[in-house]
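Removed: one protein chain of the complex. Kept in place: all other protein chains.
For reference, chains read A and B in written order, and residue numbers begin at 1 within each chain.
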Amino acid sequence: MSIQEKSRSRGLGITLFIVLLMTPIYWLLNMSFKTNQEILSGLTLWPNDFTLDNYRVIFTDPSWYSGYINSMIYVVMNMAITLVVALPAAYAFSRYRFIGDKHLFFWLLSNRMAPPAVFLLPFFQLYSSIGLFDTHIAVALAHCLFNVPLAVWILEGFMSGVPREYDEMAYIDGHSFPRFFVKVFMPMISSGIGVTAFFIFMFSWVELLLARTLTSVDAQPIAAIMTRTMGASGIDWGVLAAAGVLTILPGVLVVWFVRNHVARGFALGRV
Amino acid sequence: MSKVPDNRAWWLVLPVLLLVAFSALVPLMTVVNYSVQDIFGPGNAYYVGTEWFRDVLRDQRLQESLLRQFGFSAAVLAIEIPLGIAVALMMPKGGIRASLCLILLAIPLLIPWNVVGTIWQIFARGDIGLFGWGLNELGFSYNYTGDPVAAWFTVLLMDVWHWTPLVALLCYSGLRAIPEAFYQAAEIDRASRWAVFRYIQLPRLRNVLVIAVLLRFMDSFMIYTEPFVLTGGGPGSSTTFLSQTLTTMAVGQFDLGRAAAFSLVYFLIVLLVSWLFFTAITHMDKER
């Protein structure tokens, strides 16, 4: 095979994979623009009777759109908490050796690996007993369980890539530690912080089990509202599909913003 | 880069320590407490010692779901790792097309897990789903809600769809980190495509692959939401994995003591496997 043919067959392979990857999403999108009659009456590859009614239902019914707002609130809260505590810790792990550092690091990581189902019941009891049940902060704190270790892990990788000399130079210039950290160090690893934020967003946004267990009405995430609505009076496939499409959009936006950094974030092999 | 020994670094770690202790250690202690008692309600609990553990370790249903879980995780790894490597090898090396590939590949990873279940629930149905309808038209009798084999196949396919991109992205970034000089040297030696892969690319991918295997093992080992939405664990209990068995026990039947004992066994398994992986990773870092 010539080089040109080879690269053509590779291009074909990757195109095929991505087409297969996108087919289920296309089907969801397709269904979200159909009426329920059309969905149930037979298979059509594109909506014959194009309608935006399914989306209208979601945007006009508070019990639907409040789910999106709730999810957004706790995801943002979780991002803020996680970054604030993880930044100094990652710095400590990347710069210093201290008693128990390796074990502490492993213990943190083991929480990323613990099945959320294990923590379901005690979390419910814990947050009920301190009066935080059904609040956004409860979900945000619960998601810290797996996001903080992850953030520390990713950030530590990025920070280790910055030579120590920068730190020492800044000290010689007379910066205090907090000032150095915020003004000099954080800008240097801004892409790392971006990638970390991306992963925190991702894992908090996609999680359902904990979010559903810790909320009932006021802070219910969109994901839980979707499962609940499926039970009532048959399944409204069109609305369900539209709700699904709307949950994909924030992710697509976020990945667009960090697209140039994601590959590097993965390159550190720390997800 | 050498690190400076300084125990004052503990102050920087303290916030993380407190936060994780609050959200991991307190619940863990609670689980241990529950696991040695029979709990009927607040203030109404009896100490039963290690009975729940004895019970759980000999429970046929749990052993079956554990076996099923290991089978599922093994299948996931056996399919996703080679497929992910293949996809990474085929991806464009740079430019706008590479960015586009990255974004499209990342999309399945950013879909909430229950929506992944919903997508496949719709996609695989025989009446309204393209996939299920297509298979039936081709003459296969396919019905994932009635046939255990079809259910397994669908859950597995869903997981491959959902997570292969992660493996591919990891491997892609690993490949990008290989200096161009290595390829040039191989070209001079007239190395075959296979030799390039075997002796240049694969060794360099070792680190990301360990992490990919670790992540895929862990996440598939705690899979819950997707099969729950797609099949509800059925037909029968053919796609009921560990997390679902546990959740049913704890939330559905409110069998606190037994669920707690089961949680601890589950946690110990995960702890052992993740420790082995972690040791392997740090060990390799040291060798380099």
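Assume contacts are C-beta pairs under 8 Å (C-beta built on N, C-alpha and C of every residue); 3 or more make two chains touch, one makes a residue touch a chain.
Basically, contacts and distances are computed from a predicted model.
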**Report entry** Listed names "Membrane protein", "Rieske domain-containing protein", "Imidazole glycerol phosphate synthase subunit HisF" or "ATP-binding cassette domain-containing protein", with the criterion being the UniProt name of the chain not displayed
**Finding:** "Membrane protein"
Report summary line: Among displayed chains, the one left out touches A, B
Query raised in the report: Of B:V36, B:I119 or B:V208, which one is in contact with the hidden chain?
Result: B:V36
Query - Where the missing chain touches chain B, by residue - result: 26, 29-30, 32-34, 36-37, 39, 42-43, 45, 47, 49-50, 53-54, 57-58, 265, 268, 271-272, 275, 279, 283
Query - Those residues of chain A which, in the complete complex, touch the missing chain - result: 99-100, 102-103, 106, 125-126, 128-130
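We adopt the following convention: only the chains that are shown with their structure count from here on.
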Query raised in the report: Between chain A and chain B, what is the gap in Å from one C-alpha centre to the other?
Result: 16
**Report entry** Contact set on chain B toward chain A in their complex
**Finding:** 1, 3-10, 12-13, 15-17, 19-20, 22-24, 26-28, 30-31, 34, 86-87, 89-92, 99, 101-115, 118-120, 122-123, 127-131, 133, 161, 165-166, 169-170, 172-174, 176-177, 193, 207-208, 211, 215, 218, 221-222, 224-225, 229, 242-244, 246-247, 250-251, 256, 259-260, 263, 266-267, 270-271, 274-275, 278, 282
Query raised in the report: Across the complex, what residues on chain A touch chain B?
Result: 6, 10-11, 13-14, 17-18, 21-25, 27-28, 31, 39-40, 43, 45, 81, 84-86, 88-89, 91-99, 101-102, 104, 106-123, 125-126, 141-142, 144-145, 148-149, 152, 160, 163-164, 202, 205-209, 213, 222-223, 226-227, 237, 240-241, 244, 247-248, 250-252, 254-256, 259-260, 262-267, 269-271
